[in-house]
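One protein chain omitted, others in place.
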Amino acid sequence: MIPNDFTYFAPGGLPEVWDLLRQHEGEAKILAGGQSLIPLMKFRLAEPAYLIDLRNVPGMALLEERDGSLVIGAMVREAALERSPLIQQRYPGIYEASAVVADPLVRNFATIGGNVAHADPANDHPAMLLALRAQVTAQGPNGTRTMPLDDFLVDTMETALQPDEVLIDIRVPQPLPHTGSAYLKLERKVGDYAIAAVGVMVTLDGGVCSRAGIGLTNVGPTAIRATQAESFLIGKQPDEATLREAARLAAEAADPTSDLHGPAEYKRSMVRTLTARALRLAVQRAQAGGGQ
Amino acid sequence: MTQHVTLTINGQPYQADIEPRVLLVHFIREVAGLTGTHVGCDTTSCGACTVLVNGTPAKSCTLFAVQVDGAEISTVEGLEQGGKLHPIQEGFFEEHGLQCGFCTPGMMMTSVAFLKEHPNPTDDEIRHAISGNLCRCTGYVNIVKAIQYAADKMRSEQATPPESTEPAMPATPTTPAPTATEAEAVR
Amino acid sequence: MHFEGTQQINAPIQSVFDFLLDANKVAGCAPGFISMDILGPDHFKPTLGVGIGAVKAKFTLDVHLQNVRAPDHGEVTAHGVAAGSAVDLTAVVDLVPVAAAETTFNWFADVTVSGTIASVGARLLESTAHKQIAKFFACFKQKLEAPVSEAPAAEAASSDASPPETPKA
Partner (left out) sequence: MTTEAPVTIGGMGHSVKRKEDARFLRGKGHYIDDIKLPGMLYMDIVRSPYAHARIRSIDASKALELPGVLAVITGKDLDAAGLAWMPTLMSDKQMVLPVDRVVYQAQEVAAVIATERYIAADAITLVDVDYEPLPPVIDPFKALEPDAPLVREDREAKTNHIWHWEAGDETRTDEIFQNADVVVKQDLYIPRIHVCSIETCGCVASFDKVEGKLTVYMTTQAPHAIRTVFSLVSGLPEHKIRIVSPDIGGGFGGKVPVYPGYVIASVASIQTGLPIKWIEDRSENLQADSFARDYHISAELAAKSDGTMQALRVKTLADHGAFDAAANPSKFPAGLFSVITGSYQLDAAHVEVDGVYTNKPSGGVAYRCSFRVTEAVHTIERMVDTLAQKLQMDPADLRMKNFIPPEAFPYKSATGWEYDSGNYPAALQKAMAKIDYAGLRREQAEKRARGELMGIGISTFTEIVGAGPSHTFDILGIKMFDSCEIRVHPTGSAIVRIGVQTQGQGHETTFAQIVAEELGLPVENITVEHGDTDTAPYGLGTYASRSTPTAGAATAVAARKIRDKAKKIAAHLLEASPDDLEWVDYKFQVKGAPGRSVTMKDIAFAAYTNFPPDIEAGLEAVDYYDPPNLTFPFGAYICVVDIDRGTGMVKIRRFVAVDDCGNIINPMIVDGQIHGGLTMGMAPALFEAITYDENGNIQQSNLMDYLLPTAMETPVWETDKTVTPSPHHPFGAKGVGESATVGAPPAIANAVVDALSHLGVTHIDIPITPWKVYQILEEHGATEG
C-alpha cells in the first residue's frame, strides 16, 4: 500500500507551522507520530497534499508538573508516558491508558497529541483525560486558547481546533490527596481497538467521594463523559452498591453502535462492568493515599 | 518534488533524493538494498518491518524516511558482528524460534531493544514486549525461549567486562497495565 | 443503509419544489461540494470531497433526477467511484403543504457503500453517512428560510448545521 505523494515540511517553529497551515488550508495535515495518519494515507482514505511534521518544533515534548497541573506536550510519545515514573506513580490512569494504546512498537512513535487531536472515539487517552478534567492548549497566530477537553472533542474526528491552530499540550490538574484513577480497556487482542474502555478518577474526602470523573471509550461518536454517574458519586461513600449504581448510570450514558467490536447492547453492558471494576481500583488507590 | 535524505544504516551512510512519501522500509529495502526487513501488513499491525531508529524499535512501514532523516537505523543485517552471531540470533537458532523466517528479523530487532532495558525478563514480560510482532508459524513458545536464551547469554557476557552500560531510558514497569480481565481481582 | 427524516420548512411548497429542481442550489448543500458539470435538466455530475477529519474521499457522482411530479415528489439516483470504493444512493423527497408558507419535507435515502471505504471505514461509516445526509437536507431548510428571516442572529443560529428534527436511522 503506497500513500499519495505530498510535500513535506518539518519547520523549526510554530509560527512557520501556522503559516503553512494557513497557506494550505484544507490540504495540509499535521504529522505528529503518524501512527494513525500514515495507515489512512496508505489506504488513500487520506490524501493530504502537504504534511507538516512537528518533530523539529522545540518544546513540544515536555512532561512535567507545573503550576498545579501535569503538562503533557502534544509530542510526548506514548512510550515516554508509559515509562515515566511521574506518570506511573501519580497518574496511574494515564499510565494504564498509554500502556494499552495499540501495541508496544506503535507506542514508540505514537504521540498523545495525535491520539487526542485525531478525535477517534476509539482512541484510549480522551476518555481517561475527560475523567481527569484535562484542559487542552491550542496555539495559533491569534494567540493561545485553553479549553476543557470536553469542548475540544466536537464529533467523530472533529475537534475545536481552528484551521491554523495546533494542539500544544494537555494539562491535567494535579491529584488532590486521596485521589485514585484507573483505565480499563476490554480488547480482544493486543493492538485492537477497545470493545469498550473506561477511565475513572475518584477523590475521597473523609471517606466520602468529593470528586469523580468517568470517561468512556468507543461507545459513541466521541469519548463520552458520564456526567450523571459522576454526580451520583459525589458526597457518597464508595460502597459496592454506590459503585454499581454509578456503573449503571455510566452505561446509560454510552451511545454505542453495533460493529465488529460487538453488538451495541453488549458494549453498553461492558461499560457497566468496566466502570464498576475501574471505580473499585480507583477507590482502592485513593484509599491507599493516591495523589500524595 | 524529491527531498534529500541521509540515513546511517548499520553504521553505513546512505543518501538519496526521494519523494517524501517513500516509506522507511522501502528506503531500507530498495535504496540501501537491505532486504532482511520485510513488509507484512502495511497497517502497523504485524511488525515484520521492525527496525531500530536511534535504538528504538519502530515499524518502518509506518514511517516516512523523511521523518527520520539523519537517524541511525539498525536492521537485522547489522546484528552479526565480526562473523559472530548476536546472542538473539543464537537464541532463535538454538531454541527453534523461527520457521518460515519472515517475521524473524522484526521479532529479533524488537527483542534486542527490549533486552537492553530488561536484561533479566520474565516470560510474561517477553510476551508483552513482542505483542506488536505477529508470527503465524511458531505459536510464540519457542520465540519466548529464544529471547530467554539470549538474555542468559547476554547476562553471562555482561558479567565478564567490568563496566556495565546504563540503560538509555528508565525501564518500563515490570507489570503490564491490568486488563479488564485481570482487574477481576478487585471486583 | 437506510436513513429518513422529516422537517418543517417555513416556505411555500412551490418554492421548496423549485429549490429542489435547481441543481446549483441543491449542489451547494452537498457535503464537501467542489464543482459540478450539468449534462442536462435531470443529469448532473457534481464532485464532492466527502469525509471527516483526516479521512476524505473525492467522489464524482453521476446524478439523475427521476419521477419528478410537481409540486410534491422527486427521486434521485447517484452513483460514484473513488479510492477503490463506490457509493450508490437513492433518495426520495415528498412534500406536504401545511400552510401557505409552511411545508413538511419528508425524505428518505438508501445508501450503499462498497469497497475500501465500506471495508476499512465500517466502524465510522453509518454515523458519518447519517450526519452528512442529515446536514444535506437540513441545509435546504436554512437556504429556503434564509431570505425570510433576515435577522443576523437567526442566520447565525441556522448556519449551525443543526440536524433535522426527527432523524431516524
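A, B and C label the chains in the order they appear, each numbered from 1.
The working rule: a contact is a pair of C-beta atoms (placed from the backbone, for glycine too) under 8 Å apart; a residue touches a chain by one contact, two chains touch by 3 or more.
The structure presented is a predicted model; accordingly, all values stated were derived computationally and were not measured.
Shown chains touched by the undisplayed chain in the intact complex: A, B, C. The chain omitted from view is touched by exactly one of C:Ala54, C:Ala83 or C:Ala109, namely C:Ala83. Where subunit B meets the missing chain, the touching residues are 19, 21-22, 26, 29, 34-43, 45-46, 48, 75-77, 79-80, 85, 89, 92-94, 96, 98-105, 108, 123, 126-128, 130-144, 180-181, 184, 187. Within subunit A, the residues in touch with the undisplayed chain are 1-2, 4-5, 39, 43-44, 103, 186, 188-193, 195, 244, 260, 262-263, 266, 269-270, 273, 276-277.
Annotation for subunit C: contacts to the undisplayed chain at residues 79, 81, 83-86, 88, 112-116, 118-120, 122.
By our rule, only the chains that are shown with their structure count from here on.
Just count the C-beta contacts per chain pair and the biggest one is A-B. Here the spacing of subunit B and subunit C, counted between their Cα centres, is 50 Å.
In this assembly, the C-alpha centroid of subunit A lies 27 Å from the C-alpha centroid of subunit B. Mean C-alpha position of subunit A lies 34 Å from that of subunit C. Shared contact sites, meaning residues of subunit C that touch two or more other chains, are absent. In subunit A, no residue reaches two or more other chains under the touch definition. Interface residues of subunit A facing subunit C in the complex, by the touch rule stated above, are 29, 36-37, 40, 43-48, 118-120, 122, 155-158, 193, 221, 257, 259-261. Only residues 51-58, 83-84, 116-117, 120-124, 126-128, 131 of subunit C touch subunit A when the two sit together in their complex. Subunit B contributes residues 1, 3, 19-21, 23, 42-45, 47, 50, 56-59, 62-64, 66-67, 110, 128-129, 131-133, 169-173, 176-180, 183-184, 186-187 to its touches with subunit A in the complex.
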